[in-house]
Every structure is written in structure tokens, then in C-alpha cells.
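As you look at this complex, bear in mind that one protein chain is not there, while each of the others sits in place.
Labels A, B and C are assigned to the chains in the order they are written; within every chain, residues are numbered from 1.
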Amino acid sequence: MNIAIIGATGYSGVELLRFLQHHPHVERCHLYSSSQDGMALSQSFPHTGENRGNVLRKMAIEQIAAANDVVFFATPPGVSSELSPLLIEKGIKVIDLSGDFRLKDGTVYEKWYKRPAAEHSYLQKAVYGLSEWNRTEIRKAQLLANPGCYPTATLLGLAPLVQNGLIEEQSIIVDAKSGVSGAGRKASLNTHFSEINENVKIYKVNEHQHIPEIEQMLKLWNEHIQPITFSTHLIPMTRGIMATIYAQAKVELSLETLLDLYKTSYETAHFVRVRNSGQFPATKEVYGSNYCDIGIAYDERTGRITVVSVIDNLVKGAAGQAVQNFNVMMGWNESEGLKVAPIYP
Amino acid sequence: MNIAIIGATGYSGVELLRFLQHHPHVERCHLYSSSQDGMALSQSFPHTGENRGNVLRKMAIEQIAAANDVVFFATPPGVSSELSPLLIEKGIKVIDLSGDFRLKDGTVYEKWYKRPAAEHSYLQKAVYGLSEWNRTEIRKAQLLANPGCYPTATLLGLAPLVQNGLIEEQSIIVDAKSGVSGAGRKASLNTHFSEINENVKIYKVNEHQHIPEIEQMLKLWNEHIQPITFSTHLIPMTRGIMATIYAQAKVELSLETLLDLYKTSYETAHFVRVRNSGQFPATKEVYGSNYCDIGIAYDERTGRITVVSVIDNLVKGAAGQAVQNFNVMMGWNESEGLKVAPIYP
Amino acid sequence: MNIAIIGATGYSGVELLRFLQHHPHVERCHLYSSSQDGMALSQSFPHTGENRGNVLRKMAIEQIAAANDVVFFATPPGVSSELSPLLIEKGIKVIDLSGDFRLKDGTVYEKWYKRPAAEHSYLQKAVYGLSEWNRTEIRKAQLLANPGCYPTATLLGLAPLVQNGLIEEQSIIVDAKSGVSGAGRKASLNTHFSEINENVKIYKVNEHQHIPEIEQMLKLWNEHIQPITFSTHLIPMTRGIMATIYAQAKVELSLETLLDLYKTSYETAHFVRVRNSGQFPATKEVYGSNYCDIGIAYDERTGRITVVSVIDNLVKGAAGQAVQNFNVMMGWNESEGLKVAPIYP
Partner (left out) sequence: MNIAIIGATGYSGVELLRFLQHHPHVERCHLYSSSQDGMALSQSFPHTGENRGNVLRKMAIEQIAAANDVVFFATPPGVSSELSPLLIEKGIKVIDLSGDFRLKDGTVYEKWYKRPAAEHSYLQKAVYGLSEWNRTEIRKAQLLANPGCYPTATLLGLAPLVQNGLIEEQSIIVDAKSGVSGAGRKASLNTHFSEINENVKIYKVNEHQHIPEIEQMLKLWNEHIQPITFSTHLIPMTRGIMATIYAQAKVELSLETLLDLYKTSYETAHFVRVRNSGQFPATKEVYGSNYCDIGIAYDERTGRITVVSVIDNLVKGAAGQAVQNFNVMMGWNESEGLKVAPIYP
């Protein structure tokens, strides 16, 4: 099988290549770029090696469709919504890492993204690829909307509580911390080393476009869920997201009950690891890997539950989960091509 | 006036020296250490200069009392509670940067600190030195309990809301992020570079000893306040604390109302700077200085208020606020010795 | 006295303000910017405070000359070479932090900077402001060329060896490591956090424009000095330069002789601190301060001398040394406005 990576000169694109070039069912990875036609990938990313023959091809739909079975989009907003329909019409499967197809309601998209939404019919066609909770639909997907980095960490952390109606519906607060690679490779003052190093910043307060994505899924799980508070902070590190999630328990609980619930919920989930009592994951413990590690606390003084969920934003939060969804779509083992341990320290 | 710094080989101690050595009303700074009698400070801290004559003296109470007017303790738990009474009996004023005298109730201290509390009468005698809100008492203090780093950022962020009864009393959640210098200079696996760099950790979940300190003050301001949720995260940076504070508004509010309230509340507070609408402070914007910068958001979707409060944990969170309290105690201008701009970038 | 800072929205500009706003002989600091006429400095740099009244003025030569006694340029290449002559004609003194006037030979400038040189007569008029070694000339300067960051660390480290003819003239190798703030505030892939964090890069190998600046001064001290090897590395930190300097001793020496020489050479230099035998400075030990700290080793196995010289690139390597030169030019104490201890940790 041949696959295409569109947007190979971004961080998610080059991470896709890291996993797919050794994937046992992938014969060839073709790389496409809108601007660097004919250049070697190693000119943008010397770490990929000068002699690997990774050449960037021109983004011509006909040729992409002719040469590939599955196309991954790791592109800025608006690219995939335009090109995916053309590929799908030709029978190509599309896995979109951008946010173009994640929201079912185009008006919600336009409100939060402040740009035109994709075509309505394709928004409905798209399957939301939160691998652990949507496997049945993902298996049948032709257009897969790969979740955002923050929603992945948050939703995996909240799923057991929300699905089982254990928390007050208006009580969810998510305080998320992210490494800087989530902002991509485009240089800006906000990602300038001297501004970010030795610094913590909050950004897009109450305005992050991942809020409706999270709420959409929560409401599918439990229609009573109310709007959430979701804050995002930039941390002086490259990779990693920690979502610290707070919610009020509806009734008095015990930590043991909660841990049992989480361990059962994720029993068959290869990439979700629930920590034991009193243990909480750090972002570095999933570095470079597709794991989502989760720790839970219950405070008897306040009746509040704290869930700590960590991922590598470029792996489980982007390229890794995309490959996981690719595996599910193809009926392969979910961990094909993803059997890498976290790099520590 | 001569002052003593006990615990001069720790980070807070050496920061005290940075401010006090140029303080216009301080003639001499005497440094004391329990173990390094006769050694130069520059052996521990070469940045202080080999030729400055900063010699570490032996910790002998009689001599300390004879040579100094005010004594600063920047020591591990248990040192100040033992030595301060001896100094106070001799008429010396004490400013304690440790947590020994912050909690009025010894049993609460013993529960959270898991060690014996200071003598009851001294706990009552001690004045809690949150400079901006306790000036009247601080002026008369002989034993000053300098606030913890997290409580300083949190209490300055919450004061206007709590004092004015604007928020649901059981709704306070504080998600705090701290640089590593708060853990002091003692080497441990938790402060080992390779473990902390490119990493975010949560620690002491629901168990941090600063929780009762915060709650004690909140309840003094508003007796209806319920137990809070307070989480602490270690960030891969040396200095800085950001407290992201969430609380539910009792009635519908506007951001303008909130900003007005904060700007009025801190109108005469030299070291508290309230950001304008839509602006939020980053920790680096107070680096090395005694400022506490505050930004506020109100989310109409949820009726929730978000307050972002940042300090340099070693300055406003320790040595700087101690000097500020020293100034208040002596009747001087609050900013004497503290007129340093943040270092940026 | 009133002073002007041209280029106040860059890192060196805002550092100049940090030192000059508390300078005992400066009444007013006027800030100028080519593009942000009328805006508050706090919009670019919130750490400076919203209520300080630091407004950016338009860069109009007449008004600048009318309102100021001394003008500091902290501007990109080419600005000062154009504007300084106009100011000097009006009797204003100019301190230029850019590289426009550092090289006496315009053809050398054009070769290394790859842009047109300043006017010949002004190149000759300009005084090179390596404060410790050029005081006599600096006192009389009307146009002061403030040294580059790398040359400052390197020349202070080499001066005693070169002036006294102790080393083989063709043997000098300087391996320099710098924090990222030296690249300024303009965003680029080379200063993008995710590219720089957890990384070391070498750049401009054998091509750095500071090479001729260093060689020009070395040859003034000792005409036999041959071309040097000078390498620059980008380190994942914001501030600090370490120059590790290697040179072959002409005759067998002892470490004691070398330390004596350095201590004597810098006996009256307030801002140069020579470490004792076996001690070497780290960049953090001068953080935020105007010090240059130096350590020396002599290897009997090879007859090679190693000198380690560290500065804060934005202070002694830019704004701090500019203020030091300002003090010398005005006949004041060299440390006025610069009495800040390094911030540690």
C-alpha cells in the first residue's frame, strides 16, 4: 500500500513519516508540499538524512490519487476542506490531521475558527477519530477527522466520568498545559525562543477552537453536559500536553471506585495507561510515543475529582493517533508502526 | 541598621542579600549558616563575588542578637520556630520566610506539615505578612510570618472577589504552575535536570501545605468560603509562579466591572499591576522583580471568572515580599531596596 | 541630562531603559521607534508596566537633537551610520550599540557584513568602547562604537596574554557559546523555540562578522597576531555568552603566573572578576549584571592556556557596557546605574 503525506514540511507531517516509513503494511510514502516541488525533505529536515530519497512532490490531485491508496493531510486550516472531497470522489481514503472536518455544525466552526467551514455533506460524512471510543465507526470511515491534541488528552481523561454520569454537568474545568511544538513550525513572536524560555503564558482564554470540539463529543456521550471552562497554557518545552481536569462528583465516591472504573474502561486500550493510586503521569513519560497516561485523585474535603491526562501532542495528539486510526480503518492491529517506547529521559 | 540573614546559603537567603545589600537604610548585612562557619559566601555562590567579604558566621543566638536589629530567617522548617522566640525575648524583630508561623492553629499545621508546630503563643503573636492587605498589623509586628509563594499569588488574585462576596463560596479552583527554584537548593531526583527538563509534573495533589494557609486568609476575608481545590505543577523553568484561578460568579457580571474592581482594589498597591482587558501576564514579565501581575477574564458561556496571577516565586513569593514587609514594619517607603525592573527577556 | 534610546522595542533597547531609568544623572529617557509612533512601550513589553508613561516617539532628527544630550542607538545595521553624523553635527554625543562604526576599514566592513560601510571620516572619528582598555580615548569620544557581545568576552579574556606577548601569534582559537537573545527579537526559524530547545547549533562557521572586530583590537595590542579561528554556537538559553579561548604558550608557564597577571591587569576594573585557581565561571553567575568573569587553566601536557570568559550578552555585551561607556564619557563613576548584582539562580 502506498500513502501520501500532504504537508510533509510541518512537524506533524515529519512525524507521520517517522511512523509510516517503518510501517509493515506501507510500501511507499510519498511526500507532497505546496511550494517545495522537487526539493529533498532533508533540506527542511536534515535529521531525515540526505540519502533517503525523500523528495517533495507537487500537489497535483490527479497524480496524488493515482499514486496512493490513503492520503494524510497535515496542513494548515482550509487545505483539506478543499482537496479532500476531490480525493474521496476518486475512492481515496483521507485522514485529516487539521481541524477542517472535526465539527459537525459548520456555523460553530465558523464562529470559533473565524473562517469558512467545509461543505456540509462532508462534515457529516467525516468520522471523528478518537480511536479508543469510536472504533466501530472508524472501521468504516472514508474521511477521518483526526482529533486535536487538547481534545485527545481531555476526552480520554473525561470519558469514563461523563459516560457514566458521575459528575455535575456544569462543573468541568480543564486547565491544559502544552509544549510549543503544537504551534507548528511557522516562526512568530509567540514561539520565539527568548520569549518562551523560562516563561509560562496563558493564551486564547475562553476562545480556543478546541472548546467546541471537546463539547461536541462530551454531549454525544451525555446530553446533559454544560459548557466547559477550558484554558490553555504555553510551557517552555517542545513536546507534551498535560490536561489537569477538575469536576465535581455527584455523589460521594472513593478513589478505588474511580480507579476501577478507569482501569476497566481502558482495559483493552493498548495506548491508554491508567496509573495506580497516588501516582500521576508526567508528560515526559509518554515522550515520542502514542501513549496517553492517566492519573486520578479524589478529594474528600471538596468532593472534587482531579484527572491528569498526558500525551505527546505530536504523537497521540496528531501523527500517532492518525496512524492508529489508519490501522483501525484498514483492519490491522492498532499498534502497527507505533511500537516505540517513550524516550526517557 | 544592621540585619541578619539566617540561612544565607539557600536561594531565598541569597536573594535577601541581593535586595538588602543596596537597601538605603541597611548599614550591614550579617550572614549566618549552621554549618559553614567562617567560609566565604562566594564558595557557595560565586556570583556574589570573591572580594565582597561576605563571610558566613556561626549561628549563636547571643551574638546574633547583639549585632543585629532585625533577623530574617530563610531556613528549613523547624529552625525559626525554635530560635525566633529567643530573639524576640531580646527585643529583636524577626521576619520568618519559612512556614513555621503562618498558621494560627497548631493542629492544622501538624496535620499538613506532618511535624510539630511552633509554640501556641508565638503562633498568635505572629503577623501574616501579605503586605498589600495587612499593612496596619504589619506596622506593629515583632514577629512576621512571610507568606508562602503560592499563597501570595493566589491570595492577591482572589482578594477582590472574596472580600466582595462575588463568587460561589465552594467554587474556587486554583491550578498553580511553578518554576523549580521553589524547591530550594537541595539536590533530589525531583529537581534533577534530566527529569525536569522538557517535562511537566503535578505533585502533592490535594496535599500541599499551602492549602490551609490560603484557606485561613480567605476565611478571614469571608467566613463563608469553603475548602478549595489547589493543584501544584512543576514547570521546566527556574523562576516564576502562575496561579490560574477559577471561580463561579454569583450573579452575571461583566469584564469591565471586574477590571474596575481590581484596578480600584490595587490602586495604591505599588507592586500589583492589573492588566487591561484581554491582556494576561506571563511569568517572565515579573522575573527578578517584586511585582504581582494580574489578568482577568469572564466567560459568559459558563458564568465563570478566570484570574491569572503571576509572581517571581523567589521575590514577591519570598525575599522581595520579606523586604517589603521589613519596610512596612519600619515605616519606610514600601519599595525601598526593591526598585528593580523585571529582567526581560 | 536627557537621553534618547533609538530602537527601544528591541532587547538591547529595553535593557538600556532598565539601567538608564534609575541612573542618578539621567533626568529623562526618551524612547524612539521607526514604526510605532505614539504607542506605549508596554504594548511591546508589558513587563515595563502600563502606567509608566513610556511612549514611543517618532524618529525625527531635529526633535531628537533638541530634546536630548546623548543618543543611544540600539538599531539594526545601517540605521546608525545614516543618522549619527546628523546628530554629531549638532553637537550631540552618540553611543552606537550596532556594528556600524566598529571597524576602521570600510572595505573590511563590507566584506564581512556584506553591506555598505559608514562614511570613512566617521569610522575614523568613532572610538571603540571596550571600557576596560580604552578609557582615555572614551573620555574624549563624541561617537562611541560599543563593542559586540562576542568581542567583549573574547577581548577581555585575551588582553593580558596578547598585550604581554605570551602566546604563539597564530595559535588563538575561540570557541564561543551564546544564548539566543543575541539574535534579537525578530522571529525566524533559527530562533523558533521548538528548533532551539534541547539543541546545540554551530553557525556562521569562519564567517562571523565579529571576527574582524576581534582581530582589529588584537593587532592594535600586538601587531604580530595572526588570523584567529572563532566559532559561534547557539545554546538553548536566553542570556549569556561563554568564550572558551585556547592559545599556545610561548614558553613554559605556571598557572600562578597567569593568575597573577590577570588579577593585576584587572585590579582596577570594577566589572572584571578573575576567579581563583581551579575555579571557572558559569554564564549564570553574571546573569543580568555587567560583570565579565574570567577563569584560567594551564595544561602542562600541551603547553596550552585555556581562558574562560563569561558575560551577559545583553548587559556587558550590549546595554550595560554602553552605560559604562556613557559614564566614562561623562566623567562619572564607571558603575553608576549599573550596581545590580547577578540574579541567581
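Convention: contacts are C-beta pairs under 8 Å (C-beta built on N, C-alpha and C of every residue); 3 or more make two chains touch, one makes a residue touch a chain.
Just so it is clear, the structure is predicted and the values come from calculations on it, not from any experiment.
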## Note on the structure
Touch list for the missing chain, restricted to displayed chains, reads A, B, C
#### Entry: Touching the absent chain when the full complex is considered, from C:122, C:266, C:287 or C:326
C:287
### Summary
Answer key for B:8, B:237 or B:322 versus the chain not shown reads B:237
### Message
Among C:216, C:229 or C:333, which one touches the chain that has been omitted from the display?
### Response
C:229
### Query
In the full complex, which residues of chain B touch the absent chain?
11, 179-181, 183, 185, 187-189, 191-198, 236-238
### Hidden partner interface residues of chain C, rising order
170, 173, 175, 177, 179, 194-195, 197-203, 205-206, 226-229, 231, 233, 235-240, 242, 244, 246, 280, 282-284, 287, 295, 297, 299, 301-302, 304, 306, 308, 310, 345
### Task
By the contact definition given up top, give the residues of chain A that touch the hidden chain.
11, 14, 17-18, 21-22, 45-51, 181, 185, 197-198, 238-239, 273, 275-276, 279, 281-282, 284-288, 293, 339-345
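Definition applied: only the chains that are shown with their structure count from here on.
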### Task
Between chain A and chain B, tell me the centre distance in angstrom, where each centre is the average of that chain's C-alpha atoms.
39
### Message
Suppose each chain is reduced to the average of its Cα coordinates; what separation in Å results between chain B and chain C?
### Response
36
### Summary
dist(centroid_CA(chain A), centroid_CA(chain C)) in Å evaluates to 46
### Summary
Multi-chain contacts in chain B, i.e. residues touching at least two other chains, fall at 197-198, 238-239, 282, 284, 287, 345
